[in-house]
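Missing here: one protein chain of the complex. Every other protein chain is in place.
Showing chain A:
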Amino acid sequence: MAQFSFLNDLNSAVRMDEPITKGPVPRWQKKTLEPSGGINSSLNLSKGKISASFNASSSGMPKTPKQSDAMAMKKTPSKTPKKSPGKTPSRTPTRTPSGGDRFIPSRTGTNFELGHYKLNQQENEREDDGLSPAQKDNRQAMKETLHGCDISQTRILAFQKKAPAPPEGYVNPLKVLYSQSKTPMSAKATSRYIPHAPDRILDAPEIVDDYYLNLIDWSSTNILAVALGNSVYLWNAATGNIDQLLELEGQDYVSSLNWIQEGNLLAVGTSLGCVQLWDATQNKRLRLMDGHSQRVASLSWNTFILSSGSRTGQIIHHDVRQREHQVALLSSHTQEVCGLKWSPDGKYLASGGNDNMLYIWSGIPGQASYQTTPLYSLSAHQAAVKALAWCPWAPHILASGGGTADRHIRFWNCNIGSCFNSIDTKSQVCGILWSSAFKEIISGHGFANNQLIIWKYPSMAKVAELTGHTARVLHLAMSPDNTTVLSAGADETLRLWKCFVPDPLKKKEVKDSAPIHSILKQSIR
């Protein structure tokens, strides 16, 4: 570039026949003219224009460069038309090899972005008028979706007197839902030792991560049934042997399991709505019972009555001895029944659903007639009720736990149908078990800590927190000797926690006192 202008200068100098005034301006003159006329004007007066043209050309807009080029050309002194503004910066350093008369523009002080914005703002406004009808329609549609209605046809009104702001210093208590912080333990240290690490970890590949299903159960004969995908496996806790009991075909998967009290029969609910009865000793299917149109998410035995709850919200009592097995249909729930438990004495059935309802149904043990209206409808939970557990030593007391939006464990006296205690656990409650030896309960939780918590009953003081699962705890089961808790997590592991192992010293005391008691009894007789 520079050599061309140099060539031009040279050419004009070589033309000897023309008057000397048309020749190149003397160097000193050029210098005084150039900075004041050329550079200064381009930087100070048309600062914005130049920056606009630079920015626009870099962003590749077709219109603007032409316009601003023309403007810039106009602004540059007519005296030097050959020199386009683009050249000047590269030239100045060659012209001033040294010395204090250099003009160095201070670009830090110039606000190019603002200038660019101000320039384009006017252009944008102009563009708005020149929109095609299609573009206008598009813009209108955008506005309407943004506001939800045609804003130009609408008045937005607000009441002058506003609602009060929350009290000063108030912190949103829902923080617990999102944070990993541990809730404080009870101040009183417990005297017994609880191992904080699991005794064993078993793999449970392909366990369905679904809060609403009930996929593990531990029988009274010490066999643990686990449903993984479409298969059911039996793990003999005494020997460690694993047997596959069944495998469903096609898209069908196992959605619930429950052992009969005696421990030889396993009821299996499937995603297609079937209830199957399996003899675990012979690995043989005994019965297939239908009645549900959607998956069977919960099962509970009461002697020869098997109750099944499905996604439709219906609960069916099956009498497994009869040919016409369906003896009652309870349809109070409006959504999936995910928790179903008979009380240990068979007097009550508790059912919890995704409709946030907990129903208590009355049952008479040994009788096949059932009422189809609930004894109590309890609506205190704010989320799905899955975790249900009856107190082993007081058969009318029920503990129930709610889902993420609720997070409470509630205790119910089912003789009068009232809630006598509740505690916020700060996390989704997936399962509850009672320990009659220690008068404690253990609950399994989801986000954020995926822990198991042991609580003292009835004070509900926290005894221990067992962490280890890397995803939420889905199901809990208690070993038949009531010492070990098994938790199934969405991290595809089963963890065995020996948290209720009786103290050897205490055990002796119980053994000693028992014979004395019987002797006393005999002597009275």
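We take it that a residue touches a chain if its C-beta (ideal position, glycine included) is under 8 Å from a C-beta of that chain, and two chains touch if they have at least 3 such contacts; residues count from 1.
Here is the rule we use: contacts and distances are computed from a predicted model.
Undergrad: Given the choices "Proteasome subunit beta type-1", "LSM complex subunit LSm2", "Ribosome biogenesis protein NSA2 homolog" or "Mitotic spindle assembly checkpoint protein MAD2A", state the protein name listed in UniProt for the chain not shown.
TA: From the listed options "Proteasome subunit beta type-1", "LSM complex subunit LSm2", "Ribosome biogenesis protein NSA2 homolog" or "Mitotic spindle assembly checkpoint protein MAD2A", the omitted chain resolves to "Mitotic spindle assembly checkpoint protein MAD2A".
Undergrad: Of A:142, A:197, A:329 or A:405, which sits in contact with the chain we cannot see?
TA: A:405
Undergrad: Pick out which of A:9, A:199 or A:355 touches the chain that's been left out of the picture.
TA: Per the contact definition at the top, the residue touching the missing chain is A:355.
Undergrad: Thinking of the whole complex, not just what is shown, which of A:134, A:158, A:238 or A:416 touches the missing chain?
TA: A:158
Undergrad: What does the interface between chain A and the hidden chain look like in terms of residue numbers?
TA: 146-149, 151, 153-167, 170, 172-175, 177-178, 334, 355-356, 379-380, 382-383, 403-405
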